[in-house]
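Worksheet: one structure, shown below.
Removed: one protein chain of the complex. Kept in place: all other protein chains.
For reference, chains read A, B and C in written order, and residue numbers begin at 1 within each chain.
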Amino acid sequence: MSLDNELDAFYDDVARADLQPLWRQQRNLMPHHPRPETKAWLWQWKTLRALAERAGELITIERGGDRRVLSLANPGLGGQPFATPTLWGAVQYLGPGESAPGHRHTPGAIRFVLEGDGVYTTVNGDGCDMHPGDLILTPSWSWHDHNNRSDAPMIWFDGLDLPFVVQLEAVFFQEYPGDVLQPVEGEHNRSARLFGGRGLQPVGAREPGRRHSPLLVYRREDTDAALDALLAERGGPLASLEYVSPTTGGPALPTMSCEMHRLVPGVRTTPVRRVGSSVVVVYSGAGRSVIDGQRFEWSTGDMFVIPSWAVTDHQASESADVFVITDRPILEAFGLYREETLDAAQEVTGQFEPDEDLRGPGHWS
Amino acid sequence: MSLDNELDAFYDDVARADLQPLWRQQRNLMPHHPRPETKAWLWQWKTLRALAERAGELITIERGGDRRVLSLANPGLGGQPFATPTLWGAVQYLGPGESAPGHRHTPGAIRFVLEGDGVYTTVNGDGCDMHPGDLILTPSWSWHDHNNRSDAPMIWFDGLDLPFVVQLEAVFFQEYPGDVLQPVEGEHNRSARLFGGRGLQPVGAREPGRRHSPLLVYRREDTDAALDALLAERGGPLASLEYVSPTTGGPALPTMSCEMHRLVPGVRTTPVRRVGSSVVVVYSGAGRSVIDGQRFEWSTGDMFVIPSWAVTDHQASESADVFVITDRPILEAFGLYREETLDAAQEVTGQFEPDEDLRGPGHWS
Amino acid sequence: MSLDNELDAFYDDVARADLQPLWRQQRNLMPHHPRPETKAWLWQWKTLRALAERAGELITIERGGDRRVLSLANPGLGGQPFATPTLWGAVQYLGPGESAPGHRHTPGAIRFVLEGDGVYTTVNGDGCDMHPGDLILTPSWSWHDHNNRSDAPMIWFDGLDLPFVVQLEAVFFQEYPGDVLQPVEGEHNRSARLFGGRGLQPVGAREPGRRHSPLLVYRREDTDAALDALLAERGGPLASLEYVSPTTGGPALPTMSCEMHRLVPGVRTTPVRRVGSSVVVVYSGAGRSVIDGQRFEWSTGDMFVIPSWAVTDHQASESADVFVITDRPILEAFGLYREETLDAAQEVTGQFEPDEDLRGPGHWS
Partner (left out) sequence: MSLDNELDAFYDDVARADLQPLWRQQRNLMPHHPRPETKAWLWQWKTLRALAERAGELITIERGGDRRVLSLANPGLGGQPFATPTLWGAVQYLGPGESAPGHRHTPGAIRFVLEGDGVYTTVNGDGCDMHPGDLILTPSWSWHDHNNRSDAPMIWFDGLDLPFVVQLEAVFFQEYPGDVLQPVEGEHNRSARLFGGRGLQPVGAREPGRRHSPLLVYRREDTDAALDALLAERGGPLASLEYVSPTTGGPALPTMSCEMHRLVPGVRTTPVRRVGSSVVVVYSGAGRSVIDGQRFEWSTGDMFVIPSWAVTDHQASESADVFVITDRPILEAFGLYREETLDAAQEVTGQFEPDEDLRGPGHWS
């Protein structure tokens, strides 16, 4: 038998034994630096809004299809309904008088309100009112339902760590038993009363086992004021806030960092690349971002994805507040986070291969 | 030689060798439960204020005696200028136009403002304005000086972990080099602009090595609002807040917990005893506390000490806000914190000896 | 237009906009409990060994295909060369006198030796000798090459977190610069000399930033003795050890738990299901495992996969030592780990749906 024939027979036998030879794919599995399947991609608000509205007309909400949600499906991810390999992004639409039934699941979620007023989400008995620009948490395994008591529809952005938990094969889900909605205990916004102080917490508030923020609502007016103060202190072109747990200072949810960035118009940010992926939601303003050489124009309501290790810069044409979720806490938990600021020379030559100075530990978190 | 003589000779030899026999003092060294040297004690505001004012007239502030401070000297502590074995409490007086020169030391300090307006403390270049009811931090080894730019004197409470650091023989001290005062960088209250958000922090704000809060000022109006909200949520007779680091959720300083408690008038709190000592400063209101059977009447400005393991309850005659520093973080760091709520029966019989149910780990933090 | 037509048009528009309707797939994305794609699967040693040997004859090792490795390709994972969604398992074969060139990558790896003697792996300059039953670590981003100085081939099991790091799009890879092999510094097995004490570490050994064990070699004789001692203390049918970092007590690598279990013959272990997946390598002995009702017979050298939440029990026919890697540290980092012991009744009825008692937090780590 010739060597070629022997090799063919060998590879056949390997495949039949449910094995694969590493040496034939090492370069793909182990590239010099991340080569994401995930694509940089942008969804326009006018499309999202129009389709959400049509869904509101055509689709009813009921048990089994508990939510009227359109998810961002990244074209690089083979038809999965995922924005990035770890993050779910979506628009959710709730019509006047509607309720979305109670359930809970191990994936953790955040809601960032884009349009409308008068909805509240009940989270483990706490009625959390939702206004434009507010961030609402529904942490892993907490009961939650949404209720629109207004006479107008409401639209918000849903961010979840669902793709991550799906990959871990760790999804549990339960319908709220008995009734469709859980009872609201006491006045709305309890978590804000208990945990909304400035550096002030109830004595004994810290629970070692709790991994998510006990503060479930973060108000637009607070974010706005904090961005003003940060910009006044540090100057532009970029002020960056993280929504944190007031009892740990860590991310609001253990798997996702939630951030708000304010871009001063006219100034381009320094190009940077980071390990890990993000979903960006333009809360207000307009501008453009360049992601690995591809230019995206954006304005209020648009959503876009930044893949891992993609060189990215932003420039607002009018003052812009952009909300971001990233999977950085996952990468940091295992020492896999890395970021790099690029100087002008690197940009021009496109020399982004790992080089000597990447070998030091300084680039790693 | 008789046995008695032999014993005497033995004990002489032991003492001469700089040794001591444990069996002669085990009961004192190892009581069944803490028997503090520290005494429950109260200092009245009218005395404190009058003496502080006389000090203002008689004593000038200058290098070498950098501060005009009268310290609470617990009568149980053998003439040391300490409020408790771990905590320093004092009143500090700064006349109109005066400055207290810059220095730093390894003991950490807090300032709680009692009277006056218009002083600022510069902490590592950040000018921190001080108003009644505000809490200001000067963490371990941070440069600080105090400056009264108003035309009235100002009095505040100083709390330090000085006795603790003294016992550890770990005190370092330095005068600010060159000038008496450090320059203020930029606008006052920088720390509040950067770290004063509600669950919002600058991206990258958390520094693993930093043990104290980067927020250096806590405003009275925030404390007041947070107490209102907490009382609304949980009811009385007691609402208890801790001042925390917004980047860790832990105590503002690593060695001291700073707290504010609001007492609803007319209701007596449940008697409790805790390992560790506290200094209480009455910010407003009036009432009485019973500490190991001894009754103390108090009103605005009074200060008192609660020793370790002393059974204590409080009752306000008019709504009271009391500021407290405790050494609980030290005890908790080593698994030595313990607290116990007493029921009526125990109070009546005085049966406070450790009993069966103390053996379980549940009483220990 | 009829409703059906409207719906069709709507779904077309949704798809064209790179969106997906959640309500059509909620049940699949959010099952009541994990329904893994990953299959329980077993690879027999005689097949693995024979194919590894043929690879040794047919394939040379050289730059670009740095390793002669056959990876376990789980039939449930769509043709990917992965044992589970997070774990890579493989056999690696190194002939007499061969070397596998130096490189490093962000995925972390362990080597568990199955056959042969006389190979050493150089890890950041430390020559780590490999004997049957030894565990060798090559943590994330550490330089490593393998060298067979014996006159016999050597086979070991490779375990990596590669699928996990691939999903995060966080793979970096570098060839060792210049030479193919890194120089060995000093005597072999330095890490064992420094960190191999029993509860003894060099003063200052703990580095806060280091996430992996500084001990790189774990010897078979130590594992054997520790299993003997554990079994003597606790009895059977199962003694379970984890290989830990001596400077943290945590897992040897941050993403993977490495364990050795000894099964006493004749006794069936209690059925249990756990969130997260494992790869099992039979080091010695024989027995059978039942995984979600499917029976697998195994003996020395066989490897098999336990998917997430699969009810599993084991029974050895002769005393067995089985080596296991699991992704539990990933799940625990985010509060997603959960395990459940099943009683006889549940097994008989197959009632494994989440029920009331799963709602409490007690089942979660």
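Please note the rule applied: contacts are C-beta pairs under 8 Å (C-beta built on N, C-alpha and C of every residue); 3 or more make two chains touch, one makes a residue touch a chain.
Since this is a predicted model, take the numbers as computed values, not measurements.
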Sole residue of B:L72, B:L215 or B:A252 that reaches the chain not shown, by the stated touch rule: B:L72
Contact with the hidden chain (one of B:T106, B:T270, B:S299 or B:Q315): B:T106
Which residue of B:A152, B:A232 or B:L336 touches the chain not shown here: B:L336
Hidden partner interface residues of chain C, rising order: 186-187, 190, 192-203, 205-206, 213, 215, 218-219, 222-223, 225-226, 229-230, 232-234, 240-250, 252, 259-260
Missing-partner contacts on chain B, residue numbers: 3, 6-7, 10, 13-14, 17-27, 29-38, 41, 43, 47-48, 51, 54-55, 58-59, 64-75, 81, 85-86, 90, 105-107, 140-141, 162, 164-174, 209, 211, 254-255, 275-277, 307-309, 327, 330-331, 333-336, 338, 354, 358-359, 361, 364
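Methods note: only the chains that are shown with their structure count from here on.
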Most centrally placed chain, judged by C-alpha centres: A
Length of the line joining the C-alpha centres of chain B and chain C, rounded to whole Å: 51
Chain centre separation (chain A, chain B; CA means) in Å: 42
Sites on chain A at which at least two other chains make contact: none
